[in-house]
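The complex appears here without one of its protein chains, the remainder shown in place.
What follows is chain A.
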Amino acid sequence: MEQLELPSIDYAALLPMLILFGAACVGVILEIVVPRKVRNGIQLGLSLLAVVAALVAVVVERGTRTITIGGAVAVDGPTLFLQGSILVLGGVSLLLIGERTVEKGGAFVSQAAITVGSKKDMEQASGQPGSTEVYPLTTFALGGMLLFVAANDLLTMFVALEVFSLPLYLLCALARRRRLLSQEAALKYFLLGSYASAFFLFGVAFIYGFAGGIQLDKVHAAVANPTQSQVLLYAGFGLLAIGLLFKAALAPFHVWTPDVYQGAPTPVTAFMAACTKVAAFGALLRVLYVAFEGVRWDFQPVLGTIAVLTMFVGAVLAVTQTDLKRLLAYSSIANAGYLMVGVLALNDEGLSSTMFYLVAYGFSVLAAFAILSLVRDADGEATHLSRWAGIGRKSPLLAATFTFVLLAFAGIPLTSGFTSKFAVFGAAVEGGQTWLVIFGVITSMLLAFPYLRVVVLMWLSEPGESTPAVSIPGFLTSAVLGIGVLVTLGLGVAPSPLIDLTRQAADFVR
C-alpha cells in the first residue's frame, strides 16, 4: 500500500480563518451557557475581538506567499488584502448588527421559529431582546469568506462558498419586522443559491474531467497544454463562472438581489452588500487570473457582455424604483458591473483597482444602509421613497450625510465613488477594453439620475404628513456612519496610499 503523505500545514498563514471559526464555535457554546441578559454584550465583544485578532494575524502575515495544506489554500498578496478588507468591513457591519438602541431589542427577532402572527409572535414583537445567534452566524460567514478568497482548489472554494452562504440564508430570515417578507427573502436566496451552487459543482466536475485535477495551477497548466476536449473546458468554465456570477449579482444572475436586499434585516443587507461582494469578486479574480488566464480572449467578450448587461440593468431599473432598499439593490447590481469592468482588464492594474473599488464601495454602502436603518415609523423602517420627502428640513444632518453617500455612488469627484470608478476604468482602458469603459461611463451618467432624484426629494420637497421621524442613532450606528463617511471622503481626496497598497498586493501565487 502506498504510504499516505500528510500535507504540510502552515498554521500561521491559516491563523485568521482558524481564529474566526474557533470564535464562532465558542460563540455557539456561549449561547448555551451564558444567561440571556448579558449574552448580547459578550457575544458582540467576542465576535469583534475575533475580527480584530484575525485582522492582526493578517497584518502580521503580510508579505507571505505560500500554498499550503496540499494545495488547497493560497496565501498571497490578494488573499491577505481581500481578507483584511473583509475583516474591516465585517467588523464595521458587526457594529451595525450589534445596534440595540435604535429599535428596542435590535433589528433581529428573538425566536425565528415562532409562527408569524401568532400570539407568541405578538409577545416577542413588543421588545423582547433579539436573538444573539446572529453573532456566531456572522462570524462563521466571515470565516467562510476568508477561506473563499484564499481557496486554491475548486472544491475548497465550493466548501467555502457553502460555509459563508448558509449562515447568510439564516441571517436573512431573522428580521424583527415584516417577518414574512424576511422569510420569503431567505427562502428565495436559499433556493436560488443552491441552484447556483449546483452549477458551480457541475462546472468543477467538467473542469476535473478536462484538467485531471482541481488545483488552479493544474487547470492553468492544462489550459496551456490541453490533452482533453476543449468542450469540457468551456462548458466547465461557463458553469463555474455562473456560480460565482450569482454571488457577485451580475445580470442575468442578479434576480435575487432586490428581493433579498429588501427582505433581509438592514444590517444583514449591509453586511451582504459590503462583504459578500468582496468575497465573490475575490474568488472570481483568483479563478480568472490564476486558472483561466490562458483563454482570456475567449471569455473576455462573453463576460464583457455580461458586465455591460449588468450595468444597464442596474442603472435603468434603478430609475424606476420607489423603495430605497430596492434602489440600493439595483445600484449594487450596477456596481457589480463596474467591478467586472475592472476584473476584465486582466492585468495587474485590473486586480489592484478592483480591490480598491471593493473597499471603497463597501464603506459607502455600509453608511448608506446605516442611514436607512434610522428613518423609521411605528412599523419599522420607512423605506418608501415618498416617505423621505423633505426630510432635509427635519433632520439636516442625516440628509446631508445621505446626500454625501449618494453623491459618492453617483461618482461625483472628491468622493471615493469617483476615484474607484476612475481606477477601474483606467485599468480597463490599459487592458484594451475601451468598449467596456464607454458603456461604463454612459451607464454611470444614467445612474446618477436616481441618486440625485433622492437628493432633490430630501431637500427640495415639502415634508408630507407621513414623513417619519428620524431615530437618534445609537453609539454603534453613529460609529458606522462616521467611519463610512470619513473613508468615502478620504479615499475620494487622497486615494493614493490605499492604491499603493493594492498595487503592492496585486500578485497572485500560482
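Note that contacts are C-beta pairs under 8 Å (C-beta built on N, C-alpha and C of every residue); 3 or more make two chains touch, one makes a residue touch a chain; residues count from 1.
Methods note: contacts and distances are computed from a predicted model.
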Choosing from "ABC transporter permease", "Spermidine/putrescine import ATP-binding protein PotA", "NADH-quinone oxidoreductase subunit L" or "Fe-S cluster assembly protein SufD", the absent chain's UniProt record names it "NADH-quinone oxidoreductase subunit L"
Taking the full complex into account, find the residue in A:L14, A:A222 or A:I242 that is in contact with the omitted chain.
A:I242
Of the residues listed, A:E162, A:D298 or A:D323, which one is in contact with the missing chain?
A:D298
Given A:I412, A:V470 or A:V509, the correct residue touching the omitted chain is A:I412
Just one of A:S353, A:T383 or A:T488 touches the chain that is missing; which is it?
A:S353
Residue list for chain A contacting the dropped chain reads 184, 187-188, 191-192, 195-196, 199, 230-231, 233-235, 237-239, 241-242, 246, 251-253, 255-256, 298-299, 301-302, 306, 313, 316-317, 319-320, 347-349, 353, 396, 400, 407, 412-414, 419, 422-423, 425-427, 429-430, 434, 437-438, 441-442, 445-446, 448-449, 452, 456, 459-462, 494-496, 499-500
